[in-house]
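Omission of a single protein chain aside, the complex is shown with its protein chains in their original locations.
So, chain A:
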C-alpha cells in the first residue's frame, strides 16, 4: 500500500504528519514530506490503520491509499 498526496489539494494542515510520524515529516511550511524521500511512500503494514485514519481525517481530502 502506498500513500498518495494530492498536492493541488493539500493545505499543509499537518494532521497526517501527526498520525504518521514514522513516515512523514513537515517541511518548513507545514507540508508533509516522506521520510524515505519517495513521492508516494510505501505504508508499512503496522501503519496501515494510522494511514487509513489520516486519509479519513485529512481536512482537504488530499490523501489516498493506492494498492501497488
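Here, a residue touches a chain if its C-beta (ideal position, glycine included) is under 8 Å from a C-beta of that chain, and two chains touch if they have at least 3 such contacts; residues count from 1.
Here is the rule we use: contacts and distances are computed from a predicted model.
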Undepicted complex member, UniProt protein name, chosen from "Energy-coupling factor transport system permease protein", "Dihydroxyacetone kinase subunit DhaK", "Ferric reductase" or "Molybdate ABC transporter ATP-binding protein ModF": "Ferric reductase"
Contact set of chain A toward the excluded chain (per top definition): 6, 8-9, 11-15, 18-19, 29-30, 53-54, 56-57, 59-61
